[in-house]
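Mind looking over this structure? Questions follow.
The excerpt is restricted to a subset of chains, each kept in its original location.
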C-alpha cells in the first residue's frame, strides 16, 4: 500500500532492544530512524561511539553518525518513538513523551496492564488498537505496548483454539533464552550448563497478559478472557528463542486432530500486503518428531512466525504441544515494529 | 549393621552406567566388584584397556586389572549382578542370568513393567521387593529394577503428597540432562545452545512407571496408583541433573503451606544406618528463590537427595514446584546400588 514516510525516534537506543530496533528498521519501507535517545552517559556522542554494538552484522551507516540525545521530548525530531527503555525509567519517560504529543510504541512493561493502553499483537487483537482513543495525556500523544517476550508465543498459539473451541485452562512451562534478560544479563557462570528455574516477574505476566490480549473489546473496554494460566519459567542456555511446553483444556473436549486442524487452518487477518513485517506464516505447524528447536527454527518467518510441534493428547487437560517464538524479534522489537505498522495503516500516526 | 561381604558382577561394565557403578562401588562397605562383562569386542581385555574411562577421577586400581568377560552366566564369578546393559540386549541377557540363578539388579527398562518384577525405590516402596517371590525363572534367580531416570525425581517428590493428601493429576515438564542419553549420546551440534523437545519413549515411561511405583501391594500383586501423569520431555544442554516442573492436583484442595509441610516433614523409612547409600536427606526443600539448579545442587546428598524448590499455588491444579534429581546417580547406578543394599539387608541376597 502507499504510505508516507515516517521519521522515527528510538528511546533506549544503545541497549539490546534498541539495537534490534535499529537492525529491523535498516531497510524499512515506511520508517526512517532520525532520532536516538539514551542515558546521560551516551548523550552528545555519535551512535557508533555510544553503543557497544552486539550484532555480528555491521551497524547501519545512516545510524552510526546520528548524535545520541537525552530522553527529552524536546530533543527528538521525529513523528513517533519506539521505546526500548528498561522498566526502571520507562514509566516517567514514556509519560513525558505521550504528554508532549508523541505516539509511543513501547516494549516496556510499565503501561501494559493499564486499562486504556492496548497490549497489541496485530494478528491477534488488532481491534484493541482503538483503546488509544480512550487515552488522555493532554495532547495527541498515546502509548501502545507489545506483550512480554514469553507471553507472545503462547498467545499466538492460543488464538486459533480460543476461536474454535474456547480455552479454559492453560498450563505452561517456559524454557527461555538468555537474550531475554538483555545485555549483559545473565552471568556466564550462572548460565553455562545450567538451568535457572526462576525469572523475576515472568510467571505473573504469563498469568495476566494473555487474559487481556485475548479479551473482548466491548463498549470501548476490554473484558478479559475467562481463562486461567499457570506458568513456570526457566532460563536455559540458549541464545534466542523461548520454547513453551503448553497443556490446554478447552471449553469442550478436543483431540489432537481438532487442534492440529485449527492451528493449521488458521489464517491471520493480516498479510504482508497489509503490513510489511507480517510473516508469510503466522503459525507454522511442524511434523518432525523433535521440532521445533530454538537453534534450528527460531528464524522461521524472519523471527516473526511462531512454530508449533509435538501436538499430543494430554490425559490431564485435553491436548499438549510446544510453541517456539523469537524473543527479541516477535517477542520484542519486531512485535513493536509490527504494532507501529498497524497504527500507521489505520491512521493513528501522522508523518 | 553387620553384613557379609558380597562379590558383585557388572553387566555392561564399559558403558556410561557401568562406569558409574564402578565409581560408586569403589569403597562400598558391603560390595566388592569381582566380575565385569561387556560385549565381545571388550571380552578378554583388562578393564583399563576395554573401557573409554569418562570420569575425571582415576579408574579404581582394583578394577583396572580385572579381565572383562562376555555376558555369559558361566563366565561371571559373583554373588549377584548389576545390569547397566542397553535395552537392546538387556532382555535376553538378564533373563539368562536370572535363569542361571543370579539376582539381577537392573537399570534397564525391559522388565520394569512386568507384573512380578519390583520397580523399586527403597525409600518409596520398599515393600514391593517382596514381588521377587512371585518370580519363577526355574532357579533361585530374580530381577529387580529401578525406574527411568526422569521418573525418579518425580516419584520421590510425590510420595509425601500421596501419603498426606492423595494425588489425582500430575502435569510435568522435564528438562533433562545430556548424560541421560549415555555416551556418546547427543551430538554436540544438536545440544550446544539448543533444546530438543523430544526424548524417545520418555513421556510414556513417566505416564506409567509412577503408577506402579506408588501402587499398593495387595495379595502379592500391585494395584497401580489411581492418578494420571502427563509429561513433556526436553533435552537441555546440562551435564547432570533432571529438573522437573511439576503441577499437582490432590484428592482434596491443598495449598502451599500444606505441601511445604508435607515435603519438609517427610521422613524416609530408611536411614544410612540401615543402608549405606541412603542420603542424610531424602528430600531437601530449598528456600532460595532460584533453587534448585542442576549445576549447583545436583550433588546434594552425594547425588541421592532430591532437591525441591519454588513451591507455589497453581491456579489450574493445586500446587506447582520444581524437583531436581541426579540422573546418573539417584536415577541410575546409585538407585540400583541402593536397591541391592535393601535386598541384602532383607535377606534376598546370599554371599
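For reference, chains read A and B in written order, and residue numbers begin at 1 within each chain.
Convention: contacts are C-beta pairs under 8 Å (C-beta built on N, C-alpha and C of every residue); 3 or more make two chains touch, one makes a residue touch a chain.
Note that the coordinates shown come from a computational prediction; the quantities given were computed from them, not determined experimentally.
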{"item": "Homo-oligomer size of the whole complex, from 2 visible chains", "value": "4"}
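We adopt the following convention: only the chains that are shown with their structure count from here on.
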{"item": "Touching residues on chain B, where the partner in the complex is chain A", "value": "169-171, 173, 175, 193-198, 203, 207, 228-230, 232, 234, 236-239, 243, 245, 247, 249, 289-296, 309-310, 312, 314-317, 320, 322"}
